[in-house]
Structure formats: C-alpha cells, structure tokens
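Have a look at the structure below, then the notes.
Shown here: the complex without one of its protein chains, the others still in place.
Showing subunit A:
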C-alpha cells in the first residue's frame, strides 16, 4: 500500500496537492505531512486533487478535516477536487461539504 503525493506550485501562494493510490490508516500520515504545512500559508490558496485516489477510508477524512481547520485558522483557501461519487456522498453525509463550501466562499474567514 503506497501513495504518491505531488506538490505543485501553480502561482503566487497557489498550490495543488495530488494524491495517487489508496489513503488509509497507513498512508494518511504521509498525506498529513505533505498537506498541513501548505494550509499554514497565510492568504494561500490550496487545492487537494483526488482524481487519482482509488480509495480513502475514514482516516483520510480526518486528515482533510485537520487541513480544513488549519486553513481556516490561517486564512488560507482550501478546496478539494476529483471526488468520486462515493467520496462525494461521504462528504455530504458527514457535513464536510458544507464546511468546505464555507472555506471556499469566506476566503478563509476565521470566525466559522
């Protein structure tokens, strides 16, 4: 079980993190390490790309929640793209979609 994480600088403070493989309890720490520092860039704009992610379990959701909270604290915009219908459903049920929408529209307002 392996994942590869591509970090790409798209412009001034504009970052893209793409994950290939399966995110589970073994690989989630790696994602956390790659993702969280980018959420701490004040005024940054970060996108997590899940197009090449085959599977993710609840530990992966945990990392995304931590990233969302950290982004909001540091006024960094954070969005997720490339969700499969199943992952999308999981985001909708748990309320993560609502939180993500807030993170995108409020420009990382810290008062959520």
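As a convention for this text, a residue touches a chain if its C-beta (ideal position, glycine included) is under 8 Å from a C-beta of that chain, and two chains touch if they have at least 3 such contacts; residues count from 1.
The rule is simple: contacts and distances are computed from a predicted model.
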Protein name as given in UniProt for the chain not displayed, "Dihydroxyacetone kinase subunit L", "Carbohydrate ABC transporter membrane protein 2, CUT1 family", "Autoinducer 2 import ATP-binding protein LsrA" or "Sigma-B regulation protein RsbU (Phosphoserine phosphatase)": "Sigma-B regulation protein RsbU (Phosphoserine phosphatase)"
Which of A:3, A:50, A:76 or A:96 contacts the chain that the document leaves out: A:96
Touch residues of subunit A, complete complex, unshown partner: 25, 32, 57-59, 61-63, 65-66, 69-70, 86, 90, 93-96, 98-99, 112
